[in-house]
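Note that one protein chain of the assembly has been removed; the remaining protein chains are unaltered in position.
Naming follows writing order (A and B), and every chain is counted from residue 1.
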Amino acid sequence: MILPHATLAEPPHFSVLERVVFAALVIASAVSFWQRFGPIVRKILQSKKDPGFRLAPIGRRVWDFFSEVLLQSKVIAQRPLPGLAHAFVFWSFLGFALVTLNHCAVGLGIGFLNPESQGLSGLFSRLYFYLAAVFALLCAVSITGLFVRRFFVRPVWLGKKVSIESGYIAFLIFALMATYLAAFFTTDASPAARILWWIHTLALVVFLPLIPHTKHLHLVLSPATIFLSREKFSDIPPLANDEDFGLVAGQDLTQIVSLQAYSCVECGRCTEHCPAASTGKALNPKDVILGLRSYLNEIGPATEEPLLGKHNSQEAIFQCTTCGACEFQCPVGIEHLPIIVGLRRGAVNTGAWEDERGAKLFNQLERGSNALGMSSAERDKFIQKESLPIFDGTQEYCLWLGCMGAYDPKGREIVAAFARIMQHLGTSYGVMSKEKCTGDPVRRLGNDLVFQQLAEANLEILAQNKVKKIVTVCPHCVRTIQEDWKAYGTPPEVEHHTEFLARHITQLPAVKTKESIVYHDPCYLGRYRDVYDEPRQLVQITGKLVEAERNRERSFCCGAGGGLAFLGEESGERVSHARAQELTATGAKTIATACPFCNSMFRDAVGEPNGLSAAPKVLDIAQLIDSHLGEPTLRLYTRKSDEDHRSH
Amino acid sequence: MSRILVIEEARIDGNHRFFHETLAAGRILSELTGLPAELAAIGDPNENVFMHFSGPVAATAYAIQHPLLVSYTSDGYTLAFEQLIRKLQPAYVVFPHTYQVRDFAPRLATRFGQVLIGDVTAIEAGPLFTRQLLQGKLQANYRHASDGPCFISIQAGAFRADSASGGTTSISTFEPEIDAAQIRTRPGAPFRAGTQTVDLASAPLIVSVGRGIKEAANLPLVEELAQALGAELAASRPICDNGWLPMERQVGSSGQTVAPKLYLAVGISGAIQHLVGMKGSQCIVAINKDPDAPIFEVADYGIVGDLFEVVPALTEAIKAAK
Partner (left out) sequence: MKIIVAIKQVPDRDAPIRIAAAGKWIEESGLQFSMNEPDAYALEEALRLKEAHGGEVIVLSAGPERVGTTLREALAKGADRAIHVTADDLGERDALGVARLLSEAIKPESPDLILTGLQSEDLGLGQTGVILAELLNLPHASLILHVEKTDAGLKVKRELESGWFQEIELPTPAVLTIQSGGNKLRYATLMGIKRAKTKETRVLNAAELAPVAPPTAVLEKIALPTKQRSTQILPGTPKEAAAALVEKLRFEVRVL
């Protein structure tokens, strides 16, 4: 093994002139950096304070920082190979912080790491330099790989526009690592060492000012972005005051939004996973963020210039299904949903959004009880027909029907199936005699007026009836009741029927047929609620679970969310068709769903009129289980089941 | 106050049945009150206004004629009927509840300090007039409580237009005094909306086809049915998705919202996306082979059977009935 005699830590002796030149370069680099970075910081600070923002609980923030920034967990998990390459570059940067500091100190004659010195400090220096060398090697390989991927392989989601700066940056990083490594093979006083030292220095001073106006701004900002991210997934902030209508103009951009706009690293993970972008619609979540960045650069915060117009289009904003794939995927902590919903709020709360079907939905929900515009008498009829008990305060659960459960013929079948299972389990439940839409579609479309009316009316009805626990077959209802209603009161406990059923799994029939069943993760159950395993356990007691190409956190939307189920025909390919094809491609005979909206979308999408017989069945998990009620159960978890027996 | 005056209308679409229905309502009132029912109508002075209506209908009829009444205006009609009513002093004035009557009759009633009891569906002893409230969710009985004439208008189809009793009709002409300056509105000639685009939203009759039709080649089956009925053809989403019918004929949440008098759903199971587009129809008929199809829950009439057998039979039966 070659033990290099020289390292960059032991540079040639510099002349005074060289030291002056070096100091001048560093100062010029720093000034140049700040000239570009300063205005960005000012723009972020000039933005509005975030209403409802709290730093507490700090533990979560520290953990997110540790996991997502330091461990690069999300970067690696969602794109393993390029993710790992990125992580090596990142970790090298961390390791190089000390090396670089020493490098600069040496230039001024005050180097503090000396591998040739005696004792502990020398040992530490030597160890550190070798460790850094390992990282430098990994980093050099990684950055080369990333360069090849970006400029030669070029995945579509990176967009058409090739950013030359990325090339420069990659080259500079490579140069930094190469010079560091090369120095191991030189001797202290050799001209080669001196030249390497200067190349390394030049790479550093050029690199620094490049950061603020390229996507490498994320180097500086994203740790803060991740640390300061909102508490929850799709955490839609409250309106600050009577003059706050959402994201209308520059003056409505909050500090977190501006910080996020500048943090985007343009990796395109959001675009890659966006159902709208991947079916040919105008919406591209990356462009939404970059649009805000251009707005901030050209117009700035604290202005009355509308946000929707040149930099972001209203059409695109209203194509979002709020599936949350973008927000989930984003490695730098950008929260797309509060931004997209915020822009919608701005357009809807001021009346700027004119859409026939949207207006109809709003008027329907303002006057009526459900998003489908049906008469509530139809709901009463269904309750009567199925003899569902009315909640009277004595039952344990309130079975919340939701609009689909109460009015959609197939949604009703899901509710009826689940009700039979509850009966079978001996769980007491009742349905509300009056129930309004939870407000999910208007919440996602940004209509705060109607959402507030619905949330308050429902909270009042539930409180009057002393409802403590809600169970429902609709993940949209679950999410809206549990999270979104909080702005207007204290909602009862709520859970999804698959969570409820999974807790009672030992009392459910376990038939395990050979039939293959593909489970589709609904966005509002998966990404919004982190419920992935319970529905799968339930599918597994009825048949053979198969997975679609994209599953769990990466599940692809059915196209119904975000109020889009009510907005009429979409442009481009249908999201539901894209997903239905993926599910059908598994060869499964049954598509298991856990959301009545997904169910309804796929029902339309799987069967063309002449291919109906070949198409898989679309069934809710409750229906799968209901069809086997009465058959023997499997006592998987004896301990848990004992508890359950005691409680009944 | 010795008579019932039944006002007829020369209708644009020549709906003679409504004429007889209005007369039938007048006769019921006549039986209840013992007062004779007489006819009146406005028309062109150059033609017999009653000639459109076949058969002898009432003993006395008044043809109101004036050059200023050739086209309908609310001012002109109100003036003309006001003068006739002041002259004849009827106890009851019975109108058909048409768009035209709705336009002037309230004005006319106001001139007599009265309120029109409109859209009457039944007349009982008293006489009590039944009309619907809250869009048919309730029915209410109204009684006239005033010395002046009682104005009512009757709902189309509410009274059975049975064959008229015999007898001859003596027609006398009534010429009201109307000055051109008293007519403040200038009506244009009636026109129909352009027919180049399909306007499902205002179609009175719709035959709609769904997945049950199986193939594009089977569509003529329902096209024939629609033609026999004089209905517009519509479809559920999968049919339009396949391009078998143009998108503009799609009924449902992503297509048109319709509210026809008759919606005949053929081979449509009734997914919610479809239901929300047609639930406002006055009468829904469903033909489907699946007795559990959700469409039957909203239908008024249902036929459970193979549409390839039922539809041709229905087309034949309709043709025979017409």
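To be clear about the criterion, a contact is a pair of C-beta atoms (placed from the backbone, for glycine too) under 8 Å apart; a residue touches a chain by one contact, two chains touch by 3 or more.
Nothing here was measured: the structure is a model prediction, and the numbers come from that model.
Shown as candidates are B:S30, B:Q114, B:N218 or B:S254; the residue that touches the absent chain is B:Q114. In the full complex, subunit A touches the hidden chain at residues 239, 242-243, 245, 348-351, 354, 356, 358-360, 362-363, 366-369, 375-377, 447-450.
Residues 11-13, 74-75, 98-100, 102-104, 106-107, 109-111, 113-119, 128, 131-146, 148, 156-157, 184-193, 201-202, 204-205, 229, 261-262, 282-283, 285, 291, 296-306, 309-310, 313-314, 316-318, 320-322 of subunit B touch the missing chain (whole complex, contact as defined above).
Operating definition for what follows: only the chains that are shown with their structure count from here on.
Chain geometry summary: the mean Cα position of subunit A and that of subunit B are 57 Å apart.
Contacts from subunit B toward subunit A in the complex involve residues 211, 213-215, 237-239, 241-242, 244, 247, 253-255, 269-273, 275-276, 279, 294, 297. Contact residues on subunit A toward subunit B in their complex (touch as defined above): 372-374, 404, 407-411, 565-566, 568-569, 600, 603-604, 607-610, 612.
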